[in-house]
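A single protein chain has been omitted from the complex, and every remaining protein chain is retained in its original position.
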């Protein structure tokens, strides 16, 4: 026997839904997040149904006022406002509206389906959130730029394979994240045109049988365009996959930055120091100050890629068109949105309060990281580079074995290895000279970094216009 | 300036934690799930500290009574009982206990760290949940067995490449899931010995400096063994990865079953019918009855593999030993536990209420799926199998082109293709004969399936003993 | 003791490399694929070194001629041309060139590093391959369009939850893939600007110390722009992740299409038939004709997402800048390129040879899939839609229980359920009427589909211009 709490779809059913299944089937606890979008959609859609004569002007007034009240009710009371029997936000809003205004509420659903409705709600929500994320990225980039400017001439060891390779400017190092994350911004920005496509009017799968003016709906809901095919419109979730992969790629960049900063703020490097604001201690070891903010930034990369994999796997080999599997899309989407926003916010604070130890950076430079200068000197004297490299390698090895700093090798000492070193001078390993030789575009010379900052500022300004 | 809400670790800190970071850092909203395990741990650990003289007997009484009250408080009030400033369940319980009993609560943490404490809590919790999941799998297997027994002689088309291949017994088909899931059970059961290892006493990373009798703690907490190395004990999460992959493998088996059942219950097959209890309808199309329970079973596979990937990625290249990244382990673990339990519960109900349409199955068998019988007949007459296959292929092609059922080919008609068909009789495509020829172990003959059921019952009984 | 086969970097080393490690370290077997790009790079770069006076004009001639010969040697002989001791394609080409032309070959490497060289090679290669893939997608889209046009008025059942929902035009169904894959094309096309950025001149990490004109190099290598920061330039692999995720998203669309087509070509649907050209049989069952091409299309989705996950995991938490882990990027990238090209090529052939059974599609439409028409009729008579849905649900249930086709319900029979059915006529379930009511943008009406085709052709034409 069926009970009183009828579902919107239960006309043809004889038996009541099982409670365990009902719970698994219910999405309200997470799709409640879409209530503003769903209310907006219902308002605009009801206007259109009024134009078509399905809803009267009087009923429309009731609906609009009712929805307005409802929006503030839900804002205040959240989930607690809904009965346990409510499946999802669409039925939740319709049911509460019916309790407020009666039969008019039952008319709103003509010509639409939850299939096109949920796709429209999610897209509306995502447009909003992408813009928030883009703003946070801009803030993050702005601070990177400021740090570079404020520390334009600080030098530090540059690494490959986590071994000292050549010295670089700290500002150059910081700008490397700017240009990487700037592409992450662009990519996300490019995706907006594929998110901002309205499915409303696609109904269950075949398109609505009502003479809806979809352009009117689009304009009033704030979409850029509309879906051109109803079966595509109700099923496709490529916009979610694209968002999740874009966030994944951004999170990889941030995990690299976090890894570096965890290393560079450790006792063994000491290049930077995190503020107490974004650090924690140990409950057992009173000496500890831990970079939890950076570790969570790094660790949450797992969560973000996992979300992408979840939805990818869910979508794999789904037959046309809507399948209930698609219900799984929301929680993982919302989780990635929340996670990346938290990460960005915390790291903005971290960067704003970062202390930089220029002395420690400078002193940490390993003399042998000037070795390439020797090889280049020979190559400029017409020694084939491979020979030059080999000769220098021997000098390095000899320094290691005799525990001599490479930089303390004088011209006279060098000449013993190769006569072409003549003229190099004793001061060949001067850091300023090293930097000055690297002012080509993208190089670590001061002039080059100033150019980078100039270009970066232009990019940021252009972002602000879009 | 620091505020009043001091952290357990804030002795060496001068600045207050930033609110955004504090929120990201807080784990209470999900690790509250471990409150029973944490209370048990604190009780048993306090007994041990009493033995060591760190806590007095009187204080122990206070602690034990306080913890008992607290357990029932949390059971009733949940999260709302904790202040917003509480980082995690450990500090939550210690803080509330302090409010109840004063200074004695501050003594419980001597010689342990949150590093070994959380690892111990999670393991305790997982042991409990694995046993629940094992029980649900047993129930699922028991119903599969019952369905096979009740429909032992129903025949259906067997498929490869989703094309009819050869007829099979429906009971044989159902038993194929039994033996697959039975291995999933075994695998999970094998993992228990690697979950049930106690890290308590490993402290932060170097081992406790208190003379704890770890065997006493193990026995009273209910573990099988203890960690042999403290650095391994506080960092290793292989037991979580193993659990998540075992659940993933189980979910793959269930996704295959769900895919089949969605197909087989569709209009185009009609072999089985789902109960209304585990179906839903459409808000727009009154005709629909949808297999949402199976679709969610299939779709949630994505969530489960995503959880594994999340933790795998998080753990990749973590340096020794505890890192804050590890905080990410719990939400994904809990999510996989909840998801697989829901899936198993719903499908137990689904199977208990499944309707089987034997007639439709039988009638759906494509006559051409008896073709192998012809090839085998020739092979038994000493025609090399490859030749026999080729001859039969020509007969099939001819039947298709002339729109004749393969099964209606008489001996006389067959002889025209090859004289060796002599003696095959007109009734060569008899289903019973087909089945009788397949009674070797694992075959689809009735006798074989009865043997399978017998072995399966023995396996189930052996499970019950463990 | 070191042996004769010296590495380019072995100056400072005393011991010889272990053979097992050397084998793992070697990338030649797969990076040989980049030989054309590496030769082009060396040619253009040597011209620049000539301008700088590092290489003489005479040497440049030797280099250019030598490289030209080498290109044709490798094209003919492949891997066999290289010694076992060669680590990678860069050293392979330099070594072979040295054997041809002597010392001049050793000069080419001045001012560049394998770090910027490999990043440049891979980007050059990927630009080329993305264009090939874009062309294949265009071909695939063109055939979809042709199929839609040629079968504009065929009707078929439309599905949600793999249950018949409402009838749709087959051409509409096919166009749903057009619009989905068209976005996949756009996304890939958008990514080109982030691939076509030249790292050459970034050297190891700090930028070259030679006064390279990077704009000259860019123009002659055919890049759109150059990296603005050398540390970003040698490390960042976001362009590979973006490519792999774009291919993943495309593969999801194709897996959905493959799933549908496997179903629709099975005995139980029979809507379409695959050509023998893209099918295989069974070695044991002479009756089988299997859709292997579609199954591989579906199955290879796993490979493609796995490749994305591999590189994502590899990149997670890598410290700045180049690390050997990055060597792993190539095999997975190449594999995804090959796989998606194969999939597209095979499915182009499949679609070109597809047979469509219009009669079977039409006859398969379940009468109850017209139920929404009844609900809509009532809603247009001012019955609140929810009531209308409920009334129709009862009619559907009654038809099922009494085994009556819903479409055979006459006006008189319907009126017994609700008086508002008056005037609906006995022919209310006419397919043409059903379609005509769905000519809004994106709907399944014939006029709507013709509009879709027109828009689609415009999109294809616009693609051709880019």
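Each chain gets a letter, A, B and C, in the order it is written, and its residues are counted from 1.
Please note the rule applied: contacts are C-beta pairs under 8 Å (C-beta built on N, C-alpha and C of every residue); 3 or more make two chains touch, one makes a residue touch a chain.
This one's a predicted model, so the numbers in the text were calculated from it and none came from an experiment.
Contact with the undisplayed chain is limited, among B:242, B:273, B:338 or B:411, to B:242.
Touch with the chain omitted from the figure is made, among C:201, C:286, C:384 or C:445, by C:286.
Within the set B:83, B:363, B:380 or B:432, the residue that contacts the chain not displayed is B:380. Residue in contact with the omitted chain (choice from C:43, C:109, C:187 or C:437): C:109. Contact with the undisplayed chain is limited, among B:44, B:81, B:110 or B:152, to B:110.
Even with one chain removed from view, subunit B keeps its contact list with that chain: residues 6, 8-14, 54, 94, 103-104, 106-111, 115, 158-162, 165-168, 172-173, 175-180, 183-184, 186-187, 190-191, 194, 201-202, 204-212, 214, 226-236, 238, 241-242, 245, 248-249, 252-253, 255-256, 258-260, 263, 298, 301-302, 305, 308-309, 312-313, 315-324, 372-373, 376, 379-380, 384-394, 396-397, 400, 434, 437-438, 440-445, 448, 452, 455. Within the complete assembly, residues 160-166, 262-263, 266-269, 281-292, 295, 309, 312-313, 316-317, 364, 366, 368-372, 374-375, 389-390, 392-393, 395-396, 406 of subunit A touch the chain that is not shown. Seen from subunit C, the chain kept out of the figure touches residues 7-18, 20-21, 23-25, 90-91, 109, 112-115, 203-204, 275-293, 295-296, 298-303, 305-315, 323-328, 331-332, 342-343, 345-346, 349-350.
Everything below uses one rule, namely that only the chains that are shown with their structure count from here on.
The largest tally of C-beta contacts between two chains is found for A-C. In this assembly, the C-alpha centroid of subunit B lies 33 Å from the C-alpha centroid of subunit C. Centre-to-centre, using mean CA coordinates, subunit A is 23 Å away from subunit C. Taken residue by residue, subunit A touches two or more other chains at 8-14, 109, 115, 204, 298, 301-302, 305, 308-309, 312-313, 315, 323-324, whereas all remaining positions touch fewer.
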